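All protein chains but one are shown at their positions in the complex.
So that you can tell them apart, the chains are marked A and B in the order they are listed, and the count of residues begins at 1 in each.
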Amino acid sequence: MRYREVDGAREYVARLEHGRCWRGQIEAFADEEGIDAAFFMGLGAVSDATVLFYDQDDTEYGSVEFDEHFEMTPAVGNISWLGDERFAHTHVVLSREDGTAVAGHLDTATTFAGELYVREFDATLEREFDEVTALDLWPL
Amino acid sequence: MRYREVDGAREYVARLEHGRCWRGQIEAFADEEGIDAAFFMGLGAVSDATVLFYDQDDTEYGSVEFDEHFEMTPAVGNISWLGDERFAHTHVVLSREDGTAVAGHLDTATTFAGELYVREFDATLEREFDEVTALDLWPL
Partner (left out) sequence: MRYREVDGAREYVARLEHGRCWRGQIEAFADEEGIDAAFFMGLGAVSDATVLFYDQDDTEYGSVEFDEHFEMTPAVGNISWLGDERFAHTHVVLSREDGTAVAGHLDTATTFAGELYVREFDATLEREFDEVTALDLWPL
């Protein structure tokens, strides 16, 4: 495993804004605060969602759209640089009225409500193309 | 996104008590230690569970009861004030013997075993009624 010891920096609690994209507003917050490396966890509810699945053979993302109301149970992710933009890599579990759940890599979701804890690190993490997986990973 | 930078305060590792309510004992712990703002993550097993789903149209919670044994994979939540009581807002995924899973906002669950990390903040978070969602949210 590749790893880097990091110094903890700022910590935030946040309330996601109703009607805006879950992932997009985390990225806008990271831009606003100048966060270059962080992990987060959160919970909430969304009114629709597009989740991605990485095809490990074809090395391409496929997507599934859900036009449903969900609890988000939970979201776990991180913030780092991908090219010239900050990217919130976000994995989520989404549950329905009957308790059944779907999950995946979150592309977009319209926030109904959301609560987040963000732990920033005194570091800059930048994703680089990895030949083995064809994903953009941290060169730790 | 509304947010507040917070100073980290106390940190805890905990072992949930067998036979007691998962959420209730987190709230009792918060009362005992005087925790007014925290996030937590945990894992364990429960012997039954009632999970809630917020109906975004009717703005009411519905509940589903599961009289089953589950792994808790995982629990993510936070502690703050709701009216005059501390409330542990807790979202969970619960898995069965065959790996299938249900998920939702945890109301009650009888703990079989459980392990928790709690990160307190030097802040007081109090929920207030939000007109848009009809939920009690933080006025950050």
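Note that a contact is a pair of C-beta atoms (placed from the backbone, for glycine too) under 8 Å apart; a residue touches a chain by one contact, two chains touch by 3 or more.
Quantities reported herein were computed from a predicted structural model and do not represent experimental measurements.
S.K.: Considering the whole complex, not just the chains shown, which residues of subunit A touch the missing one?
M.R.: Contact residues on subunit A toward the absent chain are 1-8, 37, 39, 41, 51-57, 62, 64, 66, 74, 76-78, 89, 91-93, 101-105, 119, 121, 123, 125, 130, 132-133, 135, 137-138, 140.
S.K.: Across the whole complex, list the residues on subunit B that are touched by the chain not included here.
M.R.: Touch with the absent chain occurs at residues 8, 10-18, 20, 25-26, 28-29, 41-43, 45, 47, 69, 71-74, 76, 93-101, 112-113, 115-118.
Note that in this section only the chains that are shown with their structure count from here on.
S.K.: Once you find the CA centre of subunit A and the CA centre of subunit B, what distance in Å lies between them?
M.R.: Their C-alpha centroids are separated by 21 Å.
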